[in-house]
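Complex shown without one protein chain; remaining protein chains in place.
Naming follows writing order (A, B and C), and every chain is counted from residue 1.
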Amino acid sequence: MHKGFIRGISAVLIGLWSAMLFSETDGVFDEYRAMLGDDNPAIFVIFDGEEIWFTPAGPKSASLEQCDLGLGPGVVEGAYAQLPRYFADVDRVQDVEARLEHCMTQLQGLTPAEVHGKPYSLRGDLGTELEALVAWIADQSSGLAIAPMQAHAKERATYELGERLFYYRAGPHDFSCATCHEQAGRRIRLQTLPNLTTHQGAAEAYSSWPAYRISQGIVRTMGWRMRDCMRQQRMPELIMGSEATVALQTYLAVNGAGAPMAAPGLKR
Amino acid sequence: MASRIRIRAQLKDDYCEVKALMRHPMETGMRKDQSGAAIPANFIEDVQVLHNDVVVVQAYWGAAVSANPFLGVRFKGGAQGDVVKVVWRDNQGDSGSGETTIR
Amino acid sequence: MQLLAFILFSTAVYADEAYNVLLDSMKDKNFVTVERLEQDELQEFCSQPRSASVDQARAAKLREAALKGVLIPKDERYLGDWQLGEKVASNGRGLQYSDDPEQENGGNCYACHQLDPKEVAYGNLGPSLSGYGARGQSAAMLQYTWTKLWNTHAYNVCSHMPRFGAAGILTEKQLQDVMAFLFDPNSPVNRSQP
Partner (left out) sequence: MGNLDPLGLTRRSFVAVSSALFVVAALPQKIWAAALRPETAFQATTLEATFEALGGAPTVSDGIVFSTPDIAENGAVVPVRIEIDTSVLSDVSKIYVIVEKNPNPLAAVFQVPPNTQPYAETRVKVAQTGNLYAVAEANGQLYMMQRETKVTLGGCGG
């Protein structure tokens, strides 16, 4: 199957899928989003990410060209769409950020503490290297069907764990992900909430992250999205690439499997 | 640094439509960073759109133009292959430019 | 009996695994610590899909406990200042690690409920409360609404509404103000039209 042929078909699918996916928004912001059009500043961050991938860095001054995102060292096109997945070399299921941390520590010689120092931008920042890398990597799967690996027993177990975490209520407000994301047509204020237990809701959410957040002028990753949701649930800080975030992302990816990736998206 | 401007110039029925996206934080000077320190004002003040080196739009912007600003303009007399250039300058003296050909 | 034991056992094991994974996956930040990951009996019981079969006996026990725990306001003064109540209803902050622990917590009622019909930005996770004052201010209605705010599980086990009183999110004074925002005829909840 010639690669171009697959991409062509996927592009056709996009139209079909996205038309369907966006029918769920209840229209309050349709005019606003239509006027924004498709000029997404994420394009700059994608350029940065590509540059960073090929730039030697760290004590070993190595680039990330040998980093294996699951399709072989250096293969980036299509890799994001098949994450999270099991990696034999670490005997764990990893998402894109956990895998990048692995490559940065193994190939470039950075310490985990350095990688975890400031993975996500703070207010006033212009975006971190990790966010740019993820923006480019995700863009390299744009149009391809979401296809997280579920062949390995640990991958399936991660999905089960993700589902249980999805319903785990704790903290002063007794919130879980399900509190907001288990029913159709729901909103917090005017913020529509996809029902992540359904295929369409999970596909709409998972395919659109990472996304350029116009309110912050930064591309944010799905890992950040999970962490920030946990913050608003009044939970402690979710560690990037941790088992819990990988499991939750696996739960979403499997629920949304088949729909085309359309990241980086453009969001509030 | 990766390119800081992305331009598309498309011939429409009787005009050429130019869409430009510029990479710039457009700081108003009223925002604070995580540590609470004020982020100095840093915004594009001047933007010029040129068609074959002739100015077709001269724009002046304040800090209220959104971050990573978008500009849409239209001019007549463009032909396929002509050069469209966008040049900007900000209040800190930084500048950026980019060009493309009309499709 | 074995079947029940098995169900109880398996949910307990699963709940523990989730807790342990979260414990490894999270860390303290500012004033928010990982102690918040520990579930009380109600949270553990309600950590399941809506569609899951409910153990009615346990549910009834939890409902009674919730009802018993409700603290009626001093000298039964249920209604405070609706203008302050409006602020509590609009304030979405409080108890997040990004919040200032010195500041009062918000109730964020607008996140899930329509209140003042003129306010466009309201959620729909909960029913609309516009015109709530029309229910009148009988002792029973005041007590019902106060209990609902204090600990909604006294009526509806595994509701998604936070336990504003029981969990110490809002103070007695804040709850009285929110009650006024709902009941006071001058409050925009009851006065203004959409």
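By our rule, contacts are C-beta pairs under 8 Å (C-beta built on N, C-alpha and C of every residue); 3 or more make two chains touch, one makes a residue touch a chain.
A quick note: this is a predicted structure, and the numbers were derived from the prediction, not measured.
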Of the chains that are displayed, which are in contact with the missing one across the whole complex?
A, B, C
Out of B:K32, B:R74 or B:R103, which touches the unshown chain?
B:R74
Which residues does chain A use to touch the chain missing from this display?
28-29, 31-33, 35-37, 180, 188-191, 214-215, 217, 231-232, 268
Identify the residues of chain B touching the omitted chain, counting contacts across the whole complex.
15, 28, 30, 45-46, 48, 53-67, 69-77
List every residue of chain C that touches the chain not included in the displayed model.
90-93, 96, 98, 106, 108, 110-111, 120-121
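Here, only the chains that are shown with their structure count from here on.
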Using Cα averages as centroids, what's the distance between chain B and chain C in whole Å?
49
Pull out every residue in chain B that's touching 2 or more other chains.
none
Within chain A, the set of residues that touch 2 or more other chains is none
Applying the document's contact rule, which stretches of chain A touch chain B when the two form their complex?
39, 41, 43-44, 47-48, 50-51, 122-126, 214, 217
Touching chain A in the complex, chain B uses residues 2-4, 6, 19, 21, 23, 25, 31-34, 39, 66-68, 70
Sort out for me which residues of chain C touch chain A in the complex.
14-15, 17-19, 21-22, 24-29, 32-34, 36-39, 42-43, 46-50, 95-98, 110-112, 120-125, 160, 162-163, 167-169
